[in-house]
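In this view, the complex is presented without one of its protein chains, the others remaining in place.
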Amino acid sequence: MKRLVLSGIIAAVGIMTTSSLALIDGSKHDLSDPNNKIRAANPADVNNEICAFCHTPHGSNTDFVGAPLWNKAIDTTVTYQVYGGGQTTGGTTVDQPGDVSRACLSCHDGVNAINSIINLPGSGGWSSTGNLIAFTTDGGATTIPAGTAATMPPGITQIGTDLRNDHPVGVMYRGDDANPPASLVPTNTALPAGFVIAGDRDGNPGPTVGDLLRGGKVECVSCHDPHLGENPTFLRLPNDNSALCLTCHAK
Amino acid sequence: MSRKIIGKVLVLFVIGIFIYSCGGAKKPQKIEKVFWPLPPEEPRILYLGSYHGESDFKGRSALDVLLGEPEREIPKNLIKPYGVAARFGRILAGDTVAAVVFVIDPKGKKVSFIGDKAMGKLRIPVGIDIDKEGKVYVADARNQRVFVYDLKGKFKTAIGEPEGPGKLERPAGIAINEKNQRLYVVDVMDHRVKVYSLVDGKFLFAFGKRGRNPGEFNFPTNIAVDRRNGNVAVVDTMNFRVQIFNQDGKFLRTFGKLGIVPGTFARPKGIGIDSEGHIYVADAAFNNVQIFDDKGNLLLWIGKFGFGPGEFNLPAGLYVDRADRIYVADSMNKRVQVFQYLSEAWKKKYPEKYRELKLYKPSNLKKTQEK
Partner (left out) sequence: MTAYLYAAEDFVSLPVEEGGEYEKGIRATKHNLAEYKGKFLNPNIAGEYNLALCMWCHTQNIDVTFVDVEYKWDPEKEVDKFPVYGQTKKGPVLKSVAPSSMVCLSCHDGANAPNITFGKSSTGTSVHSHPVFVIYRKDRKYLRPYNSPLIGWEGKKHFVYDLIKDYNGRLQCASCHDPHTTNPLFLRSKNRGSKLCTGCHAL
């Protein structure tokens, strides 16, 4: 009896710890979840795995360094129409999105295939050009067969190649200038409580605005964390009262 | 007054030396001679040097360091070399991660690449050899072919049939016999040695099959040709032995077994044969190279685990060139190490160097002796 209770407690603890921290599981980025509209047609094709759509522990795409152990074939020659035609209203040059943003755009630009997986779960199944698995973008009503590229359907999730109507990425963060544009705060400003961030990148102690930048620039990951399923739009901080915007723009 | 000036000059001098040593191209350093066996025995193997890739020749000049110039481009170096070969003053090293063959030219101080262009793009280069016309043969384990290029990297042809007995399941080590114009390819997954013609690339015959008996293999990997008589020595890796056949595939003899003592093998990989018939076998478990005569008697072993000269970390391919230089692909140390077998011909050609070795007294004899 004691044993049963003990094992029951251990199991409960185990389930608790795993489920409370299961962020991407069940979110829109869980492309094996049968409840999602945009997902693998047969999750069993990928062993119901979640990580494999973007990452693989061996045999990753060595040509792409925007994200670690990348598991998709990605066309980095895609040229995007950038915000403001190349310049913000504050006069900052807007470049092409950095590699780290291209990782996001490789699903959200409507050009690269979402269902491309270089190293499929299980033995074998490695293709340098990417295996295209059976996919659906309407919850299973229609199936895009294996071997056919599935791109992001039109709608709000299709950021597309025209980034003029999106917050600029690939743009230098000029919060440390004497007269910063857009009321940007300096990079050593502390981030508000509850801001999800991993690692201290900028050398200023503690979580600061500088840690959100990549190579000094704003990228998709400055505001979003693709694993953070707790937030419906994967924001690092819920935008109640525009708290996320106000982290960088002191308006 | 003059003291102050001397002091300043001295400080500047020291700073200058510091800057110079910070970023200068690697200059050959005076190191202890590394050779085996130590006196009073007759010296046999001499360590010549190591090659890593472009960084052996490229470096930042002292002026660049002073001005704070960033590294212009990252030098391409070996990541995990396996196959190795050498001829015409070039060292060829196949890198299974970078998926190219490095062509290192120590005299010309430059590195070029083979197998990186669309025609003949390599996936996993393993065995390498080079014929007298300068044609480079590279076995690609993934593409199931032996690709042929010229030294500049231009793809010429592919050897290996799509079907039938000439099909290569997973080619690894290769060896060329110039005299009978044959290419011997070890097929790891098919447990056979397949022989092709150098003239037209056609499949000639195969020998061996999976098994334990003499003449049978269990995951063989590498092969070398005895240039004196055309015999081939095959590393029968998972039978932990070396088997010797004549040029037509007739079994002659075998030596070695699984063990952890000298004369046995645990992970035998690269093999090479010098001009006097001595057989060199690299073992990745022992991190050394064992040397046998052509009857299989153990002569010596050199090396142990480590990163310095004559030390190895997972040695893989091995090649002995026509001048009795031994090349070992030191895979986890990301380099190719070169040694010289001190043959009678070498001793005649370099009597001064030979004398130096005979009379050499290492500064700390006890320390340099191998355990």
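Order of writing sets the chain letters: A and B. Residues in each chain are counted from 1.
Simple rule for what comes next: a contact is a pair of C-beta atoms (placed from the backbone, for glycine too) under 8 Å apart; a residue touches a chain by one contact, two chains touch by 3 or more.
Bear in mind the structure is a predicted one, so any value in this text is a computation, not a measurement.
Asks: Looking at the full complex, which residue from A:35, A:77, A:123 or A:241 touches the chain that isn't shown here?
Replies: Among A:35, A:77, A:123 or A:241, only A:123 touches the chain that is not shown.
Asks: State which residues belonging to chain B touch the missing partner chain.
Replies: 36-37, 41-42, 44, 74, 79-80, 82, 96-97, 124, 126, 141, 170, 172-173, 188, 210-212, 218-219, 221, 237-240, 257-264, 266-267, 269, 284-288, 291, 293, 297-301, 304-306, 313-314, 316, 331-332, 370-371
Asks: Which positions on chain A touch the chain that was left off?
Replies: Here the touching residues of chain A are 10-11, 13-14, 17-18, 21-25, 32, 47-52, 57-60, 62, 65-69, 121-123, 196-199, 227.
Following the convention adopted for this analysis, only the chains that are shown with their structure count from here on.
Asks: Just how far, in Å, is the C-alpha centre of chain B from the one of chain A?
Replies: 44
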